[in-house]
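Missing here is one protein chain; the remaining ones are kept as they sit in the complex.
Here is chain A:
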Amino acid sequence: MNTLRARQLVEAGLLLRLSGDTPGAEKLFVRALELDPANARARQLLTLGGSASAAPANAAAPDLEGDWGAWADAASPGPAEPLPESVNLPEGTGTPGDALDLIAEAHRTQEFGLPESFSGTGPLPQGSEVETLLQGAEDLLTLDDHSGAVDLLRRAQSLAPEDPRVEALRDRSERILVGMLEARLGDLNRMPRVRLQPDDIIWLNLDHRAGFVLAQIDGAVSFDDLFALSGMSRLDTARILAQLLDEGIIAPGESPVSTRGG
């Protein structure tokens, strides 16, 4: 069973790598090796990707430190339940009771994983690319790689647009991912501004969609407004804004005194 699942993860990882999500792909190869240490292909792909040094433990590190908003949207707060086995905090990271512990605790309340109707541990029909992608997405979710999971699920949905499992998982993953990205942006009423001069901007490595969003940022529109005027989905816009913020291209700016009436 582990061998089959590892093979599926390698395939999903390859798809992710093709779509440009190398870290997401590496996480899947690492997971495949965890399940099937004899999987030579996974090992080879990891080495080829220059990630031989990325030990499984490190690859699984959640990047949510301090991300209150990332888990705050959880619908079922309830008492904390044991973590799913597949969610492993990196060994030797932090001490019991520190911030990471808190974040891990927060994850317990989050709607990670597959819908109840979909058994992630049960046997999957073989040979279906959709199943492979679902499996990969599930594993990425357990590794907190929502971005990679959403990419796989989008691909799965393009192959099986009517599949309720794909749709449910994609909806849920996107919602969580949007929450995480918005948390990175902070107060959405703040009006970001561009930090670079026009002459410097042209040297950035952006696509036309990021270029469009960047062009709308003038210090007078809020993050919230940008979601409305981007013409893209909330997730895509949030991804772009988070990228621009992370790369220091924009600064979050100030909150307006009063918000627009719309």
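Operating definition for what follows: a residue touches a chain if its C-beta (ideal position, glycine included) is under 8 Å from a C-beta of that chain, and two chains touch if they have at least 3 such contacts; residues count from 1.
As a working rule, contacts and distances are computed from a predicted model.
Novice: The chain dropped from view, which UniProt name applies: "Chaperone protein DnaK", "Protein ImuA", "NADH-quinone oxidoreductase subunit K" or "ABC-2 type transport system ATP-binding protein"?
Specialist: Looking only at the record, the undisplayed chain corresponds to "Chaperone protein DnaK".
Novice: Among A:8, A:132, A:173 or A:230, single out the residue that touches the unshown chain.
Specialist: A:230
Novice: On chain A, what residues meet the omitted chain?
Specialist: So the residues of chain A touching the unseen chain are 66, 68-69, 71-75, 77, 95, 97-99, 101-103, 106, 109, 183, 186-189, 198, 201-202, 204-212, 214-216, 220-221, 224-225, 227-231, 233-234, 256, 258-262.
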